[in-house]
Every structure is written in structure tokens, then in C-alpha cells.
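Structure below; questions to follow.
A single protein chain has been omitted; all remaining protein chains appear in their positions.
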Amino acid sequence: MYLLQRRLADFAAARGWGPYHTPKNLAAALSVEASELVEIFQWLTPEESAEVMADPETAHRVSDEVADVLAYLLQFCEVLGVDVLDALAAKMDRNAQRFPVRGPSASHRHSSE
Amino acid sequence: MYLLQRRLADFAAARGWGPYHTPKNLAAALSVEASELVEIFQWLTPEESAEVMADPETAHRVSDEVADVLAYLLQFCEVLGVDVLDALAAKMDRNAQRFPVRGPSASHRHSSE
Amino acid sequence: MYLLQRRLADFAAARGWGPYHTPKNLAAALSVEASELVEIFQWLTPEESAEVMADPETAHRVSDEVADVLAYLLQFCEVLGVDVLDALAAKMDRNAQRFPVRGPSASHRHSSE
Partner (left out) sequence: MYLLQRRLADFAAARGWGPYHTPKNLAAALSVEASELVEIFQWLTPEESAEVMADPETAHRVSDEVADVLAYLLQFCEVLGVDVLDALAAKMDRNAQRFPVRGPSASHRHSSE
């Protein structure tokens, strides 16, 4: 993944995109791409949403948006010097504390930070 | 990264979160986390946005949101069977065609799909 | 509604918020508030989502987010001189052309621009 992060940085540098790639702009671009992913699912039932990859055109669209989200996430992390894999590993350690596994009789509501 | 993707899947499975983790819900959660990243920057100037890591509290918040975005992206890809690194590599090959590097005299506007 | 738009403009002016209220920042703030509304629903089934107003605390949260969305929308329109009611009326006229009512036997997929 760091290889792709490097390749993205070189790609942007070669095109003189540096001035546009402020953290603020990259965060906005990331959220725009995430919304384009949401758009694919917005009118689907939960069941239909699980079947989107069966249609080649929608499958391509999903892959494309997922790629865009990761691209902007990596570029955002690049300009701010954040190691995204370290950040996620640290977060998962904290979440293991916050959401202990309960016994089989305990039902609990899904929750998120 | 695939190791983290596996660890996230196991984490969710152990907590019985499967029924909540439809592609539709995970795409929504991804966009919510991306917006929480935007929120950090929404009133900052471009210059201020480049300095957010200088403040330890904001730096932690940035890392935390970045981790959440990647976590939901990987969980989304897991449930739909999308290989996100392959998707990004393929997208970058297409982008290299769409945005050729121009000579030094050509100035061009930053563009995105 | 225009009264509230004026009141919002006076409120921001009295607090010296003008420099922060660029169209770019207000659009970002609007999208952040819209995501906070999404967050309320992200793990709910369609059926549960229809019942959110039955819980007073969630009902208050919904009202609050709805207010924030409208507040930023009106402030955005104020700084750019857009008449939002005119814009919507014009859009609805266009949509009446794009989505003609079909006869009872025709089923069609919901669509949006």
C-alpha cells in the first residue's frame, strides 16, 4: 500500500497538483468520493445492496469509487505524514477494550465511536 | 493491510455485527467518518489546515478519523469481495492515460473524475 | 424562511463570522451536518428508521440536525445570492418533464438526477 501511496504522490507532483492538495481539500475530496459510493446504494434495500457485484457495470462503479476513496485517503495521509496502517492498528487495540466480546446469551446493539 | 482487513472481519464476527454490516450501511458509515475528518478542517484556512498535526489533540483526532475511514473501507470491501489495492492500481493505470504529464510551459487546471 | 435567512445573516455578522463563511466552507459545513443526520440512521433497518421520532431523545437529535442543515443551506444561499425557493421551484418544473407520471400498469425504478 505504501508503494501506491508513493506512486500517487509522484503522480500528483509530476502534474503540479501540490497547491491543490491541501489537507482541507483532500479531506473534502475524500468525502465527495465516499458519497459517490453511498449514491450507488441510496435507493436499494439491504438485500439488494448485497447483490451489487452481480451486475458488471455496477461492480465496476463500486471498484472505481473504492479506489478513489483509498487514493484520497492515502494522499491526505501523505501530506500530513500520518501512517494510516499504524493509525488503524492503534484504533483496533483501543476498540478491543471498548467493545469486549460478550457471552452467547448477551445480545447487544451494534455501536460505533 | 489484508491482515488488518481480516482482523476487522474477525472482530465484527465475534460481536455478531454481521447483520448490521450490509454494503449499504458500511458505505454510509464510511461517508460519516469521512465527514468527521472534513469537520476538523471546515473553518480553517488552507494554511492552517497544513498545520493541524502540530497540535497533539488535533493530531490524535486526525489519526483517529483516518483509522475509521480505512476500517469501514476495508469492511465494505470485505463484504463485497473487492480487492481495494487491485482496484486502486487499476484506477491509477487508467488515470495515467487520462492525465498525461504536460511540458513545463503548459499550465493546467487540476481535475478529477 | 427568508426571515430566518436574514436572522442567520445578522447573527453571523454580529459575531464577526463573515471571514469564515466562504461558500466553500459553508458547503462543507452543510455536508458535515447532513452526515450527522445520516449517522442517526446508519445501523437502522428501513423499518426502524421510520420510527425514530417515537424516542424523544432521538427526535430531538433529528430536529437539531435538520435545523443545522437548513441553517447552513440558507447561509450558503445568502453569501452567493441564490434564492433557494426559486431554485427548487425551477428544478421541480424540470423534474415534472423528466419523470412523467406513468399509468398504473407501468412499474418503474425510482431515479434521481
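Order of writing sets the chain letters: A, B and C. Residues in each chain are counted from 1.
Simple rule for what comes next: contacts are C-beta pairs under 8 Å (C-beta built on N, C-alpha and C of every residue); 3 or more make two chains touch, one makes a residue touch a chain.
These numbers were taken from a predicted model, which means no experiment stands behind them.
*Asks:* Need a quick check: the contact residues on chain A for the chain that isn't drawn.
*Replies:* 20, 25, 28-29, 31-32, 34-36, 38-39, 41-43
*Asks:* Mind listing the chain C residues that contact the chain we can't see here?
*Replies:* Its contact residues with the unshown chain are 1, 4, 7-8, 11, 14-17, 20, 22-25, 27-31, 34-35, 37-38, 40-41, 44, 46, 49-50, 52-53, 62-64, 66-71, 73, 76-77, 79-82, 84-85, 87-92, 95-96, 99, 101-102, 107-108, 110, 112-113.
*Asks:* Can you list, in ascending order, the chain B residues touching the missing chain?
*Replies:* Per the touch rule, chain B residues meeting the hidden chain are 28, 31, 35, 43, 45-46, 109-110, 112.
Criterion: only the chains that are shown with their structure count from here on.
*Asks:* What is the distance, in whole Å, between the centres of chain A and chain C, each centre taken as the mean of its C-alpha atoms?
*Replies:* Measuring from centre to centre gives 25 Å for this pair.
*Asks:* Find the geometric centre of each of chain A and chain B from their Cα atoms only, then give the gap between the two centres in Å, rounded to an integer.
*Replies:* From the centre of chain A to the centre of chain B is 3 Å.
*Asks:* Can you tell me which residues of chain A touch two or more of the remaining chains?
*Replies:* 28, 31, 35, 46, 110, 112, in rising order.
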